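I have placed the structure first, in the form of structure tokens, so that the comments after it can refer back to it.
Note that one protein chain is taken out, while the other chains of the complex remain in position.
Take a look at chain A:
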Amino acid sequence: MIPPTFEYLRPESLGEALRMLPDAGEDAKVLAGGQSLMPLLRLRLAYPDTLVDLDRVAALREIRDDGDALVVGATATHHQVMNDPLVRRFAPLVAAATATVADPAVRHRGTFGGSLAHADPAGDLPAVALALDAVMLARSASGGDREIPARDFFVDWMTTALEPDELLTGVRLPKAGPGWGFHYEKFHRTAQAWAIVGVACAVRRVQGAVEDVRIGLTNMGSVPVRASAVEERLGGNALSDGALREASELAAEDTAPPADLHGSAEYRSHLARVLTRRALGAATAR
């Protein structure tokens, strides 16, 4: 790899990292594993002045129990997340979706928070964060702590609500309780390829009726989006095959899917409908 020249900073603690960030300036990038940043550097699509490498900030790797939620540290690797007993028990959607990210080598370097802060709408985890109503935990040296709900976090293509001097330190995931079902349906051409479309869904049923439903769509716009029309159609109603099928037809409403080598916008819209039906079916099968 022959990237452009950059300054390299490697803080040993969160405090040191937070102090370094404002000095590093607007053209600094945080390196949280490198799953996406390294290819951008290699292809010279990114020219950061400075890289702040979080690799040595051990505290950011922790995954801990926080009462009715889990807190996943921003630099917990995908490998760590998908094998973590707490995640597997209380956030099975995260474990399942993470297992589809890239390949084993990348999953040992790439991180949970890195993937969310990168905010690629084709990434799997942003849609999962939406479906789970996750809360992003941000911290800066000047402004202290801030909590940003997932639905407010992804503001534009590869752009988040984080300020330049702010670090994503972790993500709070509500624990799955009784009645909840989850599924991530990823459609891609090869195991290591990006999702052409992905559908993350979380459904809670009470006595057969849909009490809560949240659906996050991967790669159906410049940001990860919720399939709101489907959610509204299903909410409060009894779940039947027919209702599910009918609601899924609304999956592409209010989306603006991209067109590229792997799929036209029209095909993506079609996939969103088929995959939403399948994801909801799988999430409610048990």
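FYI, a residue touches a chain if its C-beta (ideal position, glycine included) is under 8 Å from a C-beta of that chain, and two chains touch if they have at least 3 such contacts; residues count from 1.
The definition used in the following text is that contacts and distances are computed from a predicted model.
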- Note on the structure: Complex minus one chain; that chain's UniProt name from "Paraquat-inducible protein A", "Xanthine dehydrogenase family protein molybdopterin-binding subunit", "Helicase" or "Carbohydrate ABC transporter permease" is "Xanthine dehydrogenase family protein molybdopterin-binding subunit"
- Cross-chain touch to the chain not pictured, restricted to A:17, A:63, A:95 or A:271, is A:271
- Message: In the whole complex, not just what's shown, which of A:112, A:153 or A:194 touches the removed chain?
- Response: A:194
- Query: When the complex is taken as a whole, what residues of chain A touch the one chain not shown?
  - Reply: 2, 4-5, 39, 42-43, 103, 187, 189-194, 196, 261-264, 267, 270-271, 274-275
